[in-house]
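Below is a slice of the complex: some chains, not all, each in place.
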Amino acid sequence: MTTDAHPQHPAPAGLTHVRADGTAHMVDVSDKPETTRAATAQALVRTRADVVAMLADGSLPKGDALAVARVAGIMAAKKTPELVPLCHPLPISKVTVDFTPGFAGDDAVIAVEAMVKTRGVTGVEMEALTAASVAALTVYDMIKAVDKHAVIESTRVLAKSGGKSGDWEVPA
Amino acid sequence: MTTDAHPQHPAPAGLTHVRADGTAHMVDVSDKPETTRAATAQALVRTRADVVAMLADGSLPKGDALAVARVAGIMAAKKTPELVPLCHPLPISKVTVDFTPGFAGDDAVIAVEAMVKTRGVTGVEMEALTAASVAALTVYDMIKAVDKHAVIESTRVLAKSGGKSGDWEVPA
Amino acid sequence: MTTDAHPQHPAPAGLTHVRADGTAHMVDVSDKPETTRAATAQALVRTRADVVAMLADGSLPKGDALAVARVAGIMAAKKTPELVPLCHPLPISKVTVDFTPGFAGDDAVIAVEAMVKTRGVTGVEMEALTAASVAALTVYDMIKAVDKHAVIESTRVLAKSGGKSGDWEVPA
Amino acid sequence: MTTDAHPQHPAPAGLTHVRADGTAHMVDVSDKPETTRAATAQALVRTRADVVAMLADGSLPKGDALAVARVAGIMAAKKTPELVPLCHPLPISKVTVDFTPGFAGDDAVIAVEAMVKTRGVTGVEMEALTAASVAALTVYDMIKAVDKHAVIESTRVLAKSGGKSGDWEVPA
């Protein structure tokens, strides 16, 4: 949250949320400058192709199912500091959550992508990850009666901008 | 949450949380009997081996890092109906969250396993998944300064018991 | 919440949430029997006809707008004891929130109707009212950029069943 | 929340919280300037005259009843972004909630008026409406044992200041 390792530089020597004696704390960000920051995260829900068809017809939402998951993700972004104990509260200024179905034979994946912006002193990758995770959990909740073996795969940060560590994104 | 498809039986025709007109609702569980129910879920945090070593030395926690993630998962289990919009509130009667590090060359995985029990009228797989997801997000928050490319893989239900659909577990 | 006045009987002498000395408390419901209870409440959002047309085309939802308000209402039902200080926590077993647009010349109304069920020891009219109110507030939030003079009219309980006071409903 | 229609100008072409494809999002306010903003909202609780007399004698509170509703309204203002899904979190800097009883024969009305201020980037009309609504719901909760037919009428914004759309108020 405070010191993003620049790819070209050595990683910090330890965990920022843990003090020298091993105890946890919420690190001091009082003196960090406010900048506009953004992060994008994804989560992939793998299920059966017929289940994805129930949720979405091509790229069009069918009924409320994905709208419910979208709202859940947006609201979860705002709850991040209540869920992740050492996260700082942040004035979130934008959230989007999008779903893209993809088919591969009998298998299918719903890609959840969450984008969060703030004008604040810490990054928003935890907020983006939380939005993507909770939207994916809500998709699972929608489909678990028809596919209890669905798996949420590959929850991760795709891109981040703002802050002193510079912008980066996962190569496509 | 209400009608778990028995593996040997055909899946329900549709999504239980969505009514015939496509709108979402919280389904009626007033007449379901109270039984003891349990569910186990996992999430895998893939990162570098040196990062896992910072969190845990063998199977022993080092400092507060994993304790913080454990507490986050336990508290998140209780917040499930606030996060997943159509989940029923449940009187949770037990939660455990465990971490097992595994190493494979330069790569390593921290396996998060959450187990939730209730004496109630609906299953607790969403509670177990939410506990595992939030514990994994908290691990990511701990390590993101040293590995921003960590990925949460394979969040899923491993086993479920109680309720009319019978007990099942994912083959090991 | 505890002693619903039967229509044919005199009203209680005072306010149930206030003790003899005027101070508030959460009344004792330890000895009340568990029964299945339901309540329906409404709220009416009055706005311009062209605004309602943006939200809904006939009875069909257009985009996510009403789905967002529906989810907000369902989640608010679960938050009732956090919002209304002297309400008891309840295991909510069903929630529906429905929207019906009505037109009258340049004016139009979106009727919000929320139905909540529980198997518990107190009534659920506060949960139904809270769901209807928050769904209506969310509709207002959606349309305030195009009609800041919209008004939420007539938030009230339409019907209640279960509990010792007997069933009742507002005449249509 | 972002683009208040100036009375003299045409309304925006659509709903700000809904994107071109009909899906909802939390709109971007990263670049909006911080200004001092205020909004006042009301809700009217219509009940019987004898019930209002139980709550208040003239303009003087009797016991804790209205104090409980006032606290509920103030706390609800702070919870607005948890309740209304697409609202931005805001650093609320002032809240007042006031009650004025009015009598008209056997009927009576308790007028709830909530005023909220912030120094932030979005308006606070949703916060003022939420405070007034929850205070009114709490009044209903207080009196429902003696008047289950009470109605919350006319929840609306009375005045707003700050922000680029200029100040306005509902004519008295």
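Letters A, B, C and D name the chains as they come in the text, with residue numbers starting at 1 for each one.
Here is the rule we go by: a contact is a pair of C-beta atoms (placed from the backbone, for glycine too) under 8 Å apart; a residue touches a chain by one contact, two chains touch by 3 or more.
Predicted, not measured: the structure shown is a model, and the values here were computed from it.
Assembly remark, whole complex in this entry with 4 chains visible in place, copy number of the identical chain is 6.
Heads up, the rule we're going with is that only the chains that are shown with their structure count from here on.
We define each chain's centre as the mean of its Cα atoms; on that basis subunit C and subunit D are separated by 17 Å.
Among the residues of subunit C, those touching two or more other chains are numbered 61, 64, 67-68, 70-72, 75, 79. Viewed as a network of touching protein chains, the structure does not reduce to a path, ring, star or complete graph.
For subunit A in complex with subunit D, the touching residues are 36, 61, 67, 70-71, 74-75, 77-79, 91-98, 117-119.
Of all residues in subunit B, only 1-5, 11-12, 14-18, 21-24, 43, 54-55, 62-65, 67-68, 71-72, 75-76, 79, 82-87, 125-126, 129-130, 133-134, 136-138, 140-157, 160, 168, 170 touch subunit A in the complex they form. Against subunit C, in their complex, subunit B makes its touches with residues 22-31, 81-82, 85-86, 88-91, 120-121.
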